[in-house]
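What follows is a single structure, written as structure tokens, with notes after it.
Of the protein chains in this complex, one is absent; all others appear in place.
Residue numbering begins at 1 within each chain, and the chains themselves are lettered A and B in the order written.
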Amino acid sequence: MHITDILVTGEPIIYGAMVSMALGGLAILFVLTYFKKWGWLWREWLTSVDHKKIGVMYILSALLMLFRGGVDAMMMRVQLAFPDLGFLNSQHYNEIFTTHGTIMIIFMAMPFLIGLMNIIVPLQIGARDFAFPYLNALSFWSFFFGMALFNISFVIGGSPDAGWTSYTPLSGAAMSPGPGQNFYLMGLQLSGIGTLATGINLMVTILKMRAPGMKLFHMPIFTWSTLVTCFIIVFAFPILTVALALLTIDRIFGSQFFTLTGEGLPMMWANLFWMWGHPEVYIVILPAFGIFSEVISTFAKKRLFGYNVMVWSMIVIALLSFLVWVHHFFTMGAGAFVNSVFSVSTMLIAVPTGVKIFNWLATLYKSKIEFTVPMLWSLAFIPSFILGGVTGVMLGMAAADYQFHNSYFLIAHFHYVLIAGTVFACFAGLVFWYPKMFGHKMNERLGRWAFWLFFFGFHVCFFPQYFLGLDGMPRRLFITNVAEWLPLNVISTVGAAGMALGFVVFVYNVYYSFRYSERETTGDSWNGNGRTLEWATTTPVPYYNFATVPYVDEIDPYVRMKEEGKTTFEEDKVKPIHMPSYTGQPFIFMALLGLASFGLIFEWMYLAVFGLIGGVVMMIRRSFDYDDGYYVSVEEIKETEKKARGL
Amino acid sequence: MAAEELKTGPLEYRTQEGQMGIMGFWIFLGAEVVLFATLFATYAVLFGRTADAPLPSELFEPGIVLIMTFLLLTSSFTCGLAIHEMRRGSVKGLIFWMAITLALGLGFLGFEIYEFVHYAHEGATLQSSAFWSAFFVLAGTHGLHVTLGIGWAILLLIQIKQRGLTNVTSRKFFIISLYWHFLDVIWIFIFTSVYLIGMVI
Partner (left out) sequence: MNHVIGFILSLVMTLVAAWAAIQSDLPVTWVIIGIMILALLQAGVQLFMFMHVTEASSGNGHVPWNMMFHGFALAGIVVAGSLFVMSFGHDHGDHGDMGDMQQQEEQHSEDHNGH
């Protein structure tokens, strides 16, 4: 096979991307070598099992993916606003909407939230680390190599082009030959394993490693949302694993699950995909609800209104999320009874969600609101998300869905819930907990600029799309030079540019704050408004997290701790802390599985078998690994704490 | 954390690590239930879609399937005995019953491979129709689990030879026993809903 058979050729934009990727890669290599940072990178990051560092790596990857997915989005918007320009050809357009959707859901939203969970959840419950730190590193690297695999597809082998839902028979071997769809299947499969492992890991962490006295109904609401989310992950991700595996076997080994020959049933793919896919949207929205709850209660300076109801509504949402999947394909042609059942269950979800909205409003009612940047994102979320939710109920009516389905009305709806819900929450959470992660806040003025640009850009971009949908504009359409649609499309593209600008300001703010922000001296960064245990640690958080874990018997324990002058450092109670050792095994293990997946993508079976054997060898090594970690001595803890607390 | 160790109760539950490992594995088994449920759902939906390939009722034979079932049921029983011996503190008993468990598991695998080859000869392969794809992937996934379990148990037998019964090794054996019993549960459902129902309809 010649190199030009593998590389994607003939597209000026992709050549540009290749050159910039090569240059970027070379620049990173150069910087690492020039400043002699290779050892540092390996010792401090690639081999780390510290939940805080893994969380930071998740968030960095997610921001990178937000950039990549955002560039895809901008290219689509340019094409739609200037359809006669010939900016993209149809094939390239298909690839871009596919990668945009897949990346934003799987490689942006989930890792961003999982990154925040990684950093914050152990701190909120007073844990030393995850229950299984090794497994946590494994999860991250499986996500990372899955992401890398998916992203190289556009320069090597060609991107998948069957939409992020990858419906069969279009995505089957007969109609999409070549490696493109395989990249989708293997990239998702590899990162899905990591997500499942994270779900198990966090569940055990939350159930077994809480501070003494902390009952489940004393947990901070973000931790609760994480627990419920992990429950969904554990039960939903195996469905995706199977669906992906079946399609892979179809494509590579010639089975007949979703084919048009051999009495295969292509719609079964849609059925399985959405059995995972619907719970998946709750996997990315419930943690967002958790973040908003924390931020709103902190800056309203009140205990969250209706804490118990908030928790129960999340649990109800989680259970309902497994009962509504058919509303994604009402137009499959099922009978009225099938569609009605799922129509009713879909509309039921609006009830617990509505309960949550009213609880947030009740928390805000008669409170002294402090308009910080995270609070701005949270306040903007409420009305924006309601717009998305209400149109969701419209889409949930099966008969009406025949009109809305696959139109821009749908596009506008799910961007309204996913951006106003998940993306706003990612920004709110990142800004909110930024001082905990990096020891300084993000600049508020720049933060407000980023917020307003993104917020207005978002509404200008997506509100017109409801009307485009009602005017009949279908999604995934490459030629749109219908005069009636053009003005709204141009407005929408202007809005998208606003969002892009907001993102640029946000990223610049990371740099600006690193240079100029005041360093934090106290752990309770937001003017002493912290309510939960993560704010009781010093900033930056010592690698062992808590010198002594306080006894907790209420919600928002840090409020009373501050009143009583208690800290997480009670000198006479310090004991040695058991810590896991860093290890390079997860990185190597997942690199080998990444290699195996790469082999499968191109159907180079020798490479695949080699990678798999390597993976098995790594598992055997792990089985014989009796490394028991080490203890942090009392002296070291006391010294660290005294220095950090200025005692 | 590792320092806090209970003095009574089964070894595998005495440390926080042991308890967490076992809880994590239960959660993983929950995920496995759904994984197999998805395969069962695919099988059920694709039932009858045999295209030009032979019908299941023409190929399924009660004799060999019953033998496989008894092999696996017995191995689940001996695996339970192994854990019983482990809790009595007998390394020898543990190794003995575990070895029998593995032998029975290998027997099961042998019959399954024979069965698959036989079906392939009769013209029912992974590629021949949607139904047979679903059958081979469902039964094959279970078979793959059994294979992995055998390999894993061998690694653990080496470790118990090296280290004897500790909190860690007994936790590992307890977890693989959960895994092994669980595979039996899955097989019961394959036996019932694939073979028996396949022979009825």
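In this text, a residue touches a chain if its C-beta (ideal position, glycine included) is under 8 Å from a C-beta of that chain, and two chains touch if they have at least 3 such contacts.
Computed from a predicted structure; not experimentally measured.
Touch with the chain that is not drawn comes from one residue among A:333, A:565 or A:646, which is A:333.
In the complete complex, the residue from B:90, B:141, B:166 or B:193 that touches the missing chain is B:193. Counting over the whole complex, chain A has residues 207-208, 231, 234-235, 239, 265, 267-268, 271-272, 275, 322-323, 325-326, 332-340 touching the chain that is not drawn.
Contact residues of chain B toward the unshown chain are 9-10, 13, 19, 22-23, 26-27, 29-34, 36-38, 40-42, 44-45, 62, 66, 69-70, 73-74, 76-77, 79-81, 84, 177-178, 181-182, 184-185, 188-189, 191-193, 196-197, 199-201.
As a working rule, only the chains that are shown with their structure count from here on.
Rounded to whole angstrom units, the spacing between the C-alpha centres of chain A and chain B is 34. Taken in their complex, chain A has these residues touching chain B: 128, 131-132, 196, 199-201, 203-204, 207-209, 234-239, 241-243, 245-246, 249-250, 253-257, 259, 261-265, 268, 271-272, 275, 576, 578, 620, 623-624, 626, 628-629. Considering their complex, residues 1-3, 16, 19-21, 23-24, 27-28, 30-32, 34-35, 38-39, 41-42, 45-46, 49-51, 126-134, 136-137, 152, 155-156, 159, 163, 168 of chain B touch chain A.
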